[in-house]
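Note that this complex is displayed minus one protein chain, with the remaining chains in position.
Every chain is named by a letter (A, B and C) in the order it is written, and numbering of its residues begins at 1.
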Amino acid sequence: MDKLLKEEKVFKDPVHKYIYVQEKTIWDLINSKEFQRLRRIRQLGTSFLTFHGAEHSRFSHSLGVYEITRRIISQFERNEYPDWPRQEKLLCLCAALLHDIGHGPFSHSIEQTFTVHHEEWSCRIILGDTEVNAILREVEEDFPRKVANVICKTYGEPIVVSLISSQLDADRMDYLLRDAYFTGVNYGTFDLDRILRVLRPYKRGIVVKDSGMHAVEDYLMSRYQMYWQIYFHPVTRSAEILLSKIFGRAKQLHEEAYSFGFLLPPIRALLEQRLTVEDYHGLDESVMQTMFTLWQEEDDPVLADLCRRFLNRKLFRYIELDHRENSSVLESIRQAMIKAGWDPLYYLEIDFATDLPYDVYRPGEVEEKLPILLLDHKEELVEISLKSEIVRSISGIHMGEHHLYFPEELLEDPSFPEELKRILRPGKPE
Amino acid sequence: MDKLLKEEKVFKDPVHKYIYVQEKTIWDLINSKEFQRLRRIRQLGTSFLTFHGAEHSRFSHSLGVYEITRRIISQFERNEYPDWPRQEKLLCLCAALLHDIGHGPFSHSIEQTFTVHHEEWSCRIILGDTEVNAILREVEEDFPRKVANVICKTYGEPIVVSLISSQLDADRMDYLLRDAYFTGVNYGTFDLDRILRVLRPYKRGIVVKDSGMHAVEDYLMSRYQMYWQIYFHPVTRSAEILLSKIFGRAKQLHEEAYSFGFLLPPIRALLEQRLTVEDYHGLDESVMQTMFTLWQEEDDPVLADLCRRFLNRKLFRYIELDHRENSSVLESIRQAMIKAGWDPLYYLEIDFATDLPYDVYRPGEVEEKLPILLLDHKEELVEISLKSEIVRSISGIHMGEHHLYFPEELLEDPSFPEELKRILRPGKPE
Amino acid sequence: MDKLLKEEKVFKDPVHKYIYVQEKTIWDLINSKEFQRLRRIRQLGTSFLTFHGAEHSRFSHSLGVYEITRRIISQFERNEYPDWPRQEKLLCLCAALLHDIGHGPFSHSIEQTFTVHHEEWSCRIILGDTEVNAILREVEEDFPRKVANVICKTYGEPIVVSLISSQLDADRMDYLLRDAYFTGVNYGTFDLDRILRVLRPYKRGIVVKDSGMHAVEDYLMSRYQMYWQIYFHPVTRSAEILLSKIFGRAKQLHEEAYSFGFLLPPIRALLEQRLTVEDYHGLDESVMQTMFTLWQEEDDPVLADLCRRFLNRKLFRYIELDHRENSSVLESIRQAMIKAGWDPLYYLEIDFATDLPYDVYRPGEVEEKLPILLLDHKEELVEISLKSEIVRSISGIHMGEHHLYFPEELLEDPSFPEELKRILRPGKPE
Partner (left out) sequence: MDKLLKEEKVFKDPVHKYIYVQEKTIWDLINSKEFQRLRRIRQLGTSFLTFHGAEHSRFSHSLGVYEITRRIISQFERNEYPDWPRQEKLLCLCAALLHDIGHGPFSHSIEQTFTVHHEEWSCRIILGDTEVNAILREVEEDFPRKVANVICKTYGEPIVVSLISSQLDADRMDYLLRDAYFTGVNYGTFDLDRILRVLRPYKRGIVVKDSGMHAVEDYLMSRYQMYWQIYFHPVTRSAEILLSKIFGRAKQLHEEAYSFGFLLPPIRALLEQRLTVEDYHGLDESVMQTMFTLWQEEDDPVLADLCRRFLNRKLFRYIELDHRENSSVLESIRQAMIKAGWDPLYYLEIDFATDLPYDVYRPGEVEEKLPILLLDHKEELVEISLKSEIVRSISGIHMGEHHLYFPEELLEDPSFPEELKRILRPGKPE
């Protein structure tokens, strides 16, 4: 049974005004040390180096996802929709709150280099010997397993999963609004109240009343703009690449049995690829940044240099890549860099923005996220892009540019050929 | 001479929409490693533990102060006010940008325990062997000294100082708006545009055209509310007290020649009170938090416990103190704690909110900040509280409560007397 | 019984985002012709001549008051507060929606000149042979009488009355927010969500949980600023005075049996002081303005001139009046005007802002509005100014200035003495 707090608790939130907590389980989870750790991990990773306001944490985003889920369910309950499984409320709220509990610092870069995956870590934390696990077990012995299943999308009630993970889920709705608020851009704003009002539980999923189509169009346009203006911003990508290079170099050195100075314990465990849940708990952005600070003094000049660049924001420059240049010119650049003493493995990168865990809405493509279905007054369902020309238009767009990243100093290096410098000159991170 | 950038640079800012940079000096200062370090120091210290949105950095605030200063000067130039010393523009902008460059992590707590003072550090960084210093010297050999003088309020032109430091300065105007935005409260909003329009250079200071009186009233009311709702919030104070206890304990252990495990280099220098500018550069919130993480495993139980409390947000509880209780009851609590095995030096604190570097506007009190003067159409000056009843009312208020802070576990401790527990029970951090 | 609509209806509202209608009675009332008439009456009378955004109608304000009332009740019901009389819900909603149904065009000016009072007209419309009356009678034969009693504050359940009419009622909360939004000023914003959350039904009234004290302080400060910056703005007063002069002149001419050209029927009824409910229905701002348009061509030069001034916004100028000048100087001005051919009855006015139906919060004064009471955790009540220093400060302020209004042309009139012109020169409507 859901035990209620004697008195509702409230958090001030810039995006949702207030976040309301009624269940004791939710309150305890928020106060667990694993959830508090999310305060030390930025929601947008390196985006703060492009948009200085983007310093908000996964803690605040997780509260936001919880709050949106709470409001959706509260609407379902108020209207007594028969297809809503009322007994799943607490499960939904817990899964919403904890869906990012396994996120590490700068996840995208770390996950690529080391074999860690945040969803897997969410489950390890929920199922392991943790405060979170103990709190969930107070509800029911099997409750941690259920929460983990929802997060891993294997739970038997698809309607529960779709609240947290679909094309129109609480996760996305919060991060679009929140990231827009903290970066200060206009793009991510859409009418959340309106969308919440037109969601309907329908059989085993959640659909949208067709009178809400325009609000959903607006949401999808916001999402489109946010991806291209914020999430794929080339300066942010430049910082991400630098991080990947640092992790790649450290891993390589470790494999070569390089003798590091003092390694902070969770970093040591990461390099040795034997992270326990406890180690992982210590792996936050503070530790990461402190490690970079220490590594600035390492003997390995590549590692030290890359860390200095990251901390002092001396990011790589970039140019847009013409598709024809890809093969031969790139090979010339690579060769010339080696000759001039730059290791292209660490100082050159081709990046294609769409190789990323963000997506524009493209119904029909093979992917795991559930599409958006409209429910008309005859109780018939239709996928939104069949009805909305604007969604059809957006989802047909295949954008994405190739960028080439390299250190600015290359342009001043006398041993790097002038004709290649000319190619690299236009376009520069602001 | 102010060298201009070929093309104006722009930062997206949630508070001022955009921040514009035209001078090469400003652009270079922003890109200096000392200024980039401000990204790793939160503007509001521990307030994020009360208001989770308050994760913004001193980097963003410093840009904001710069931008407000730029707008004020631009208005002065556009209107060609004769009392404005045009040649001081770049100096004002640099001082505005750099006024917080010497801030360390969790300044208030650190400054009390160790003998560091952020304004002094600002000057050491500006005058020392730093990137910032080199950039300023490119303007003029003596320029770093001038900037330092403005920040220390000893510069010969008081009008320059008052832009950065007065009762209505760019610093306060930015932080009120910014802190309101990131915490999500309504209180701090006032009409910045209007205030900027009614500022006038007048003789050697800056005054307010009297038609702007109501906008200034609104600003002072905002300030009043922000102090009591945000800056003096007892939960934030609780976190600050915990930090002071940690620093105090570490200092004490160091003085007792306790053998620490690994000490991060800037922390070692801090404890040994021999911080160089270079050490100070490394002293950011990441390092501090990482140190706390390591200290959780220290042998000293008090230090380890306090660090765990801070990282996991197990803050001290508090009650409001009745003035009569101050002496005898407090002494009983202290004695009972010692008997029960709690060292009151680290587990008990009386806090009086107004012992803090924030102030409500109180003209006439002996203080360094210049008062707000209104200029009427007869070109006569009058201090605002003489004309505004609302300002007079606010400035007469002497608020501030005494709070007693202590660990929650005391209330469960069987060896602590029941009658004292009863005193400590009402009121608790949310 | 409250009959519910098959499907909730929704209005887009800039202030509350959405206004929700669930009861059929409310829906029908909104669609009644008497309620639709409120679209033709501006909420702020002549303020649009000072703040051009202030063109919003009493229709939108009435919906807003309804919506705030609905939210308060919905919170009371959700929390199942025992002191809330659940059966009064529909009565509260109807009274909230209809509380201004009797407002005529430019009420303040008209009510002074003719013996009409909007609250009395509200009751006449609710009890008369109207669509509103028929809809209310469908609920219960006696229901119109009950609604009228709530609006006239004579209803037996004071808690119902206090929702609509007290120092912290739905009426004020809506108009402060709405008028701030449409004028575009910052002053009127306060945290409505927070206030709604801390209201509690308590015995036969509504009180505020003491943790909400600061939100109420903020509301009272907003109110204070709105009164002085918006409602008492001297340019708006100037327009109001012009209106009173027009009505006064028309009334005088009618009494003198002056032969008007075509009189629009409701205006004729107004002048003859025999307004029926049906006449009153036709009395909106369009009719008033059209009458002024026609009166521009009237033979009476005073009436024609005053109407031209109003329509073309040639308002009277004003100066602040020094108290000492009141008697003798004023008499000289009056005499000189007569000599120069200006009738001071229509071209001169002394105005004292506080002679108006707005008030700053002043507990203890003899007035009908219920004070704001705080409920502490010991379930004790205390009037807010006893606990809040800021409220005490504001409520002690006795502002209000005397202004003298007169036509600008007087200053150019060669037959008006130069020394009196000198007195009238400084200060002018923007």
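Simple rule for what comes next: contacts are C-beta pairs under 8 Å (C-beta built on N, C-alpha and C of every residue); 3 or more make two chains touch, one makes a residue touch a chain.
None of the values given here were measured: they were computed from a predicted structure.
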Residue in contact with the excluded chain [from C:F182, C:F260 or C:W342]: C:F182
Full-complex contact with the absent chain, from A:W84, A:Y224 or A:F247: A:Y224
Which of C:K9, C:K153 or C:R334 contacts the chain that the document leaves out: C:K9
In chain B, positions touching the absent partner: 10, 17-18, 193-194, 197
Chain A, residues in touch with the chain not shown (by the definition above): 185-187, 189-191, 214, 217-218, 221, 224-225, 228-229, 377, 389-390, 393-394, 396-397, 399, 426
Positions on chain C where the hidden chain makes contact: 9-15, 17, 31, 33, 36, 39-40, 48-49, 51-53, 55-57, 59-60, 63, 181-185, 262, 264, 282, 284-287, 289-290, 293-294, 311-313, 430
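Going forward, only the chains that are shown with their structure count from here on.
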Angle of the C-alpha superposing rotation, chain A to chain C, to the nearest 5 degrees: 180
Central subunit by CA centre of mass proxy: B
Interface residue identity across copies chain A, chain B - same or different by half: same
Computed distance of Cα centres, chain C from chain B, in Å: 44
Rounded Å distance, chain A centre to chain C centre (Cα mean): 51
Per-residue multi-chain contacts in chain C, two or more chains: none
